[in-house]
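Questions regarding the structure given below will be posed in turn.
As you look at this complex, bear in mind that one protein chain is not there, while each of the others sits in place.
Chain lettering (A and B) follows the sequence in which the chains are written, and residue indices restart at 1 in each chain.
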Amino acid sequence: MAKTLISGNKAIAQAAFDAGCDCYFSYPITPQTAIGEYLSEIMPKANRGYVCAESEIASINMVIGAASTGEKAMTSSSSCAISLMQEGLSYAVGDQLPLVLISVMRAGPGLGYIYPSQCDYDQAVTGGGNGDYRIPVLAPSTVQECVDLTHRAFYLSQKYRNPVIVLSDGLLGQMMEPAEFVKYPYPEIDTSKWALTGAKGRAPRKIRSLEINEEKHNQNLQHIFDKYAQMEREEVLFEEHNVEDAEVLLVAFGTMGRNIKAAMNLARQKGLKVGTFRPITLFPFPNKRLSEIADKTKKIIVAEMNMGQMIKDVKVAVNGKADVVHIGRPAGAWLDETEILEAVEKELGGKYAASI
Amino acid sequence: MEQSIIIAGFGGQGVLSAGIILANAFMLNDKHVTWYPCYGAEMRGGAVNCEIVVSDVEVTSIHKKENDILIALNDLSFEKFLPRLKKGGTVIANSSLIEEKKPRTDINYIFAKISDTARDIGNIKAANMAALGILSTICGFAKISSIKEAVSNVLPEKIKELNYNVLEAGTKLANE
Partner (left out) sequence: MQQVFKLPDCIKKDAKFTFCPGCDHGVALRLLGDAIDECGVREDTIAALCVGCSVFLYDFYDIDCLECPHGRATAEATGIKRARPDKFVFTYQGDGDFAAIGFAESIYTATRGEKVTSICINNTTYGMTGGQMGPTTLLGQVTTTTPFGRSAELNGYPMKIAEHIALCDGTAFSARVSLDSVANIIKAKQAIKKACEVQIKGLGFGFVEILSSCPTNWKMTPQEAHRHIREKMIPVFPLGVFKDVTKG
């Protein structure tokens, strides 16, 4: 299959279309607007739902409405506008509705700016809505992964009847790379047992999070957490390189996952034993594998374009078995391989001084 | 082997589209490539640049501190990006708009009347093609045949001919 040179944003839009997204609703915000522009052309032509909503509050709720009918639905947005969607996400979890949210991070807090940043790891992974809930988060690092993980997001959201976030960033959204658009092996999930389609020849259905019976409410929430436990068993994804002999492990997600590989290549040329680890699912987090690696590798550097968010999950995963330090910057010029290499050399102290 | 190329100028000079054509050409040669844009809030007339990284293997970092080649289409971008060139790097400078001076001694300079060439052939907006023509003579990754194929894939039919012509003229500018 021929490759197409395409931006991360447009790749996500095309992948969503290919995955059978039936409705897309959103409000413009840089740096993700290209997703909506792309879909505004192809969705109506294919007789699928598209609305340029009046706000992100409206768009996430439109998605909830469409999802309640069993159709695949998606919205996309950025940072401060995803703050507006937190209520809707919480409802979608409580209502057990499958939907896909594309989050293309800009730099915050507040309006911030459109510099590339990874400052919304916490917003995606721990969320800002009310209630005790989780949302699976998939973090692509290449345009090809934007395609792959968008397909996967639709599948997971339907399989678990839970929202799924694809966490991209302004750099990945706007950069272009060759990507292939192929068929994916995900099975279609049957939604006919719960979707609202009109009570024809069957009892009426209600989709709700409200439950006044305390015991029943607890059971409902326990069921949601059973799904999360299943995700932790079945859906963890990560990429690792040279961990077997690594004295220092570099950990990063998304686009920074590329730069730690560049830094590892530089370090290996210098004879430094460096490996890389990139969680692809930020929830469920690859706790088990990181814990195994930390049995041997005692120094871990978490590189993030923020001031320390994923590092908390890494620390929980290794549970004190390794030293975990952070290298980061809140926004702007991407941490490049030379800066990461400097951090590696600092961690290794005087040991390699002769070779540096 | 990996090379990074910056194309910079002001909005309307075809900076981003030149980068996209170049990235397409690299893709057609089965290279790994990334294209990353940077522009201001202005839609037209503001500073704009893009960075293309091409490699035989997976492109890890997209945004380099140092670059191999700079295509500067106006004086502001010449001044801004010259310090980012690697030692031994090359700048292709549009001397239609840039004064021919050499503030660094550790890099190579190609000054060429890029805008004038495009204007003389038919449209100043095709200046970006003259720049790619020059690039094809110094960058081993950028074969002229692939750039032509990329032009054919990316640009609308009615302006292809003009762009081919300016591209061809560009390949000769480098030798002048």
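Observations
What we mean here is this: contacts are C-beta pairs under 8 Å (C-beta built on N, C-alpha and C of every residue); 3 or more make two chains touch, one makes a residue touch a chain.
Since the model is a prediction, treat every value here as computed from it, not as a measurement.
In terms of the touch definition stated at the top, the absent chain reaches A within the entire complex. Summary of contacts with the chain left out: across A:Y91, A:Y115 or A:F285, the touching residue is A:Y91.
The omitted chain makes contact with just one of the residues A:A67, A:V104, A:M175 or A:V302: A:A67. Screening A:C80, A:L196 or A:V243 for touch with the missing chain picks out A:L196.
With the whole complex as reference, residues 22-23, 25, 49-51, 53-55, 57-59, 61-69, 71, 73, 87-88, 91, 95, 196-201, 204-210 of subunit A touch the missing chain.
In this text, only the chains that are shown with their structure count from here on.
Subunit A and subunit B have Cα centroids separated by 34 Å. Those residues of subunit B whose C-beta lies close enough to touch subunit A in the complex are 20, 23-24, 27, 32-37, 58-65.
Here subunit A touches subunit B in the complex through residues 3, 5, 171, 174-178, 255, 258-259, 261-262, 265, 333-334, 336-338, going by the rule given at the top.
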